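The complex appears here minus one protein chain, its other protein chains still in place.
The letters A, B and C name the chains in turn, as written, and every chain counts its residues from 1.
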Amino acid sequence: MGSIKIGLIGAGRIGRLHAANLRYRVSGAEIVAVADVFPEAAERCAQELSIPSALDDPRRILDDPQVDAVFICTSTDTHASLIEQAAEAGKNIFCEKPIALDLPTIDRALATVKRAGVLLQIGFNRRFDPNFRRAHDLVAGGKIGRPHVLRITSRDPEPPPPEYVKVSGGIFLDMMIHDFDMARYLMQDDVVEVYASGAVLIDPRIGELGDVDTAVVTLRFKSGALGLIDNSRRAVYGYDQRAEVFGEKGTIVVSNPKPDTTVLSGSEGDRSSALYHFFTDRYMDAYVAEVKSFIHTIEKGEPPLVSGRDGKIPVVMGYAAKLSLAENRPVRLDEIDPGLNL
Amino acid sequence: MGSIKIGLIGAGRIGRLHAANLRYRVSGAEIVAVADVFPEAAERCAQELSIPSALDDPRRILDDPQVDAVFICTSTDTHASLIEQAAEAGKNIFCEKPIALDLPTIDRALATVKRAGVLLQIGFNRRFDPNFRRAHDLVAGGKIGRPHVLRITSRDPEPPPPEYVKVSGGIFLDMMIHDFDMARYLMQDDVVEVYASGAVLIDPRIGELGDVDTAVVTLRFKSGALGLIDNSRRAVYGYDQRAEVFGEKGTIVVSNPKPDTTVLSGSEGDRSSALYHFFTDRYMDAYVAEVKSFIHTIEKGEPPLVSGRDGKIPVVMGYAAKLSLAENRPVRLDEIDPGLNL
Amino acid sequence: MGSIKIGLIGAGRIGRLHAANLRYRVSGAEIVAVADVFPEAAERCAQELSIPSALDDPRRILDDPQVDAVFICTSTDTHASLIEQAAEAGKNIFCEKPIALDLPTIDRALATVKRAGVLLQIGFNRRFDPNFRRAHDLVAGGKIGRPHVLRITSRDPEPPPPEYVKVSGGIFLDMMIHDFDMARYLMQDDVVEVYASGAVLIDPRIGELGDVDTAVVTLRFKSGALGLIDNSRRAVYGYDQRAEVFGEKGTIVVSNPKPDTTVLSGSEGDRSSALYHFFTDRYMDAYVAEVKSFIHTIEKGEPPLVSGRDGKIPVVMGYAAKLSLAENRPVRLDEIDPGLNL
Partner (left out) sequence: MGSIKIGLIGAGRIGRLHAANLRYRVSGAEIVAVADVFPEAAERCAQELSIPSALDDPRRILDDPQVDAVFICTSTDTHASLIEQAAEAGKNIFCEKPIALDLPTIDRALATVKRAGVLLQIGFNRRFDPNFRRAHDLVAGGKIGRPHVLRITSRDPEPPPPEYVKVSGGIFLDMMIHDFDMARYLMQDDVVEVYASGAVLIDPRIGELGDVDTAVVTLRFKSGALGLIDNSRRAVYGYDQRAEVFGEKGTIVVSNPKPDTTVLSGSEGDRSSALYHFFTDRYMDAYVAEVKSFIHTIEKGEPPLVSGRDGKIPVVMGYAAKLSLAENRPVRLDEIDPGLNL
């Protein structure tokens, strides 16, 4: 088949990142148009990446019959509506996480996608990181037998500004949502109950907004296995992303890759480099791989590796964690969404 | 001063381990008598280690005026009574953990020790492991600023026999009690609330006895910091003992030491040795160091590095974890012991 | 300034690799023409990478006034002649190593470049690897004081076919030449004498061609420091590239980066992935960085990071090693090139 024609909706940081990857590191696809509510953003992006058309209205992308697929990289509050419009226009969809911050909206969007029969992939990029993917494959290959305990540590280098925290949905829906997805991916199992603890240890302004900056969550999986996640908004040594799956025949540990392997040994001991600073450094290869996978999936007509349901369940987990924190008690996922049917 | 005269009470595995260390690797002390309710055990121990006197009644050690200090290495149910008798006889006391499995008994024993003015050290050996000790010292030295999150993983190579589980007090009082102590040691802070989850994933007979073989616990510290502990009764790759203290200025990670550093690289990738099999291998140097510290403490008249209160609080934490597991809710330590006064 | 116009000469494996990097991962430059003596190779490359012009004669690139710089990626025997022609045409030059396999030819090419005043960078890509670069920078920053000992291990995953060995100049000029360059780069010093040992342990056909497949070389630096290099044509566990610089204040060790950090621990011990298979995997980022550096150097009018002289000296070292191996004695570099003037 010929090259897949992509329309990019949203020319902010993550939109431009995908666009650059599509342009420079992924074959079999080309961006034919970019739209952004800020026309200058669309134009700058188009110019930098030789995209033929820069628009200020995503509708014009959806109405363009040559467009095979769209990348939705706008602000969260517009994701669901754009998914629905794109589905109704018959476009395949790559959408950044989260689909939405309320469940009825998510359900409606997923129902529309289902009716339209288009393909939808959610942007949980960490599933495409070679380190986590290898852990997943080892679990899937039975190398540790039945999984017993999951551990995830995930720490950002610095907290977001309070304005962002205000609209983000809080640490569980904005940050730990990635770990909720990773929990399901690595364990190949669903979570039925969560218990969350949190604290404001880094920035009191985050506490004033009703959020926490440090959080630990216990997970209970359907299989009976248990899980632990800890998050911090500030690790001064860089972007810290580790995981472990322990099971009946062994354990699989994913530690942090580092920018270089060089070690300096002196009279004070050994020193090595700090971690990658943040996600665009650490996960660049994962971003490329997720887009390659999306293109491949369209070409082959296969189901996407991160489905709409995979996009929804971490949001349910996030709400369960929020309620657990507020009431200091374990919360079952079906308390948040009785129809979840795990 | 001359050599400190030790009476050993209990010639089982851990008693003989301490006796061999006192004989061969610790200076400034000598064992003058060993007592065991099984006279043959006492005699065999005396013979192997050239101990002048083998007895079948610990009273005779307590009544011996030349004895400066006793090592209580008997079964748990006799610890408190022997502590009281030894304290009343004016002997300094090294006692294996736990002091007892019920709190009034512990309180009475500690009160007796206090009245008698003798020195009591509890056998939480991991505090003397060079890896954990260095982590403690780095925290104490302010290297990571204020601690935010503690993580401990602790896994045994194989589950104990069901008969042992029955009398052990269960996973929280028998196994995780060490991690509860380590949590207080590494964080230099007290825990005010715990939430425990558990599962029977390894041996159904453990479940039939009302215990779990896999457990994860969330801790809330007095300072507001959070903690996570996970335990498993069976790690097929050996005795797995790791910890991390994360704080405002960095993180400290203690990984497992290994029997050798040798790595074999072949076409299948890299291979290295499994972990030490169990605690006598992993913690041998720690056992020596704790006994050296006890002897040093007596010589210098200093307070012991693991006090009676340090022996009591993990038992309170264990009961809080048991209640939390039974009722699936967070439990405050003062719910278990209103007079704890953390 | 506008985009730098590149002419690519040679559309084989390494030529296409540079072309793809120029197209997709380097900004500020564009390939305007590609030439190859096999017209289909030039055409395929042009088509894949949207290069406007595909030619069968490099002369047409050299005669094209819009071309600012050329990449010489042809077979070794044509490098020197193309360098001279390009220099005379006033083009800046990136040339793959080695410049040539005989010293008078190299000297003549370098003299032509000098006369023409164009910029010449030699393709010693490892200088741009982030691991080795960091080691270099630590040495340059005085972190280990005066260097005392250099160690380099460099092993390929499999031996080249005998036909290649025949024309390659042998292990010292084809393979260890990279390590000779790395020795000068890491030590920031010149080598005055080498002693080489070799053996045929992998493929007897290599021995029949008068070459060895396993070699170790001792280096004596101008400063008095010493060095050791070992090469093997076949490491079954992958492409093994390590280095160490030991000095008065410490040591710097560069170990192999790995495709992932994931470790599987089971009852047999720990396992992790094999190394990257070969240079295009291991050094992809270095290839990008060397081209970026070349473009940057042209833009700024700065001297290149790998000069013509840097391209020549490793060839002298290779001949010294060959003579040393043949006569089993140490050989000084000025015995090979009396005018070298280190």
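Some points to look at:
Just so we're on the same page, a residue touches a chain if its C-beta (ideal position, glycine included) is under 8 Å from a C-beta of that chain, and two chains touch if they have at least 3 such contacts.
Worth saying up front: this structure is predicted, and the values here are computed from it rather than measured.
Looking at the complex as a whole, the chain kept out of the display touches A, B, C. Residue-wise, the contact with the chain that is not shown comes from A:Arg271, picked out of A:Arg23, A:Arg271, A:His296 or A:Arg329.
When the full complex is taken into account, the listed residue touching the unshown chain is C:Gly250, out of C:Gly15, C:Gly169 or C:Gly250. The residue from C:Val149, C:Leu209, C:Met284 or C:Leu323 that touches the chain not shown here is C:Val149. Set against the missing chain, the residues B:Ala41, B:Val165, B:Val212 or B:Ile252 yield one that touches it, B:Ile252. Residues of subunit B in contact with the chain left out of this view: 23-25, 130-131, 134-135, 138, 143-144, 249-257, 259-267, 273.
Residue positions on subunit A in contact with the hidden chain: 236-237, 265-275, in rising order. In the full complex, subunit C contacts the hidden chain through residues 146, 148-149, 151, 153, 155, 195, 197-202, 214-216, 218, 220, 224-228, 230, 232, 234-237, 240, 244, 246, 248-251, 328-330.
Following the convention adopted for this analysis, only the chains that are shown with their structure count from here on.
Chain-level centrality, scored on Cα centres against the all-protein Cα centre, points to A.
For the pair subunit B and subunit C, the distance between mean C-alpha positions equals 58 Å. Residues of subunit A found to touch two or more other chains are 249-251.
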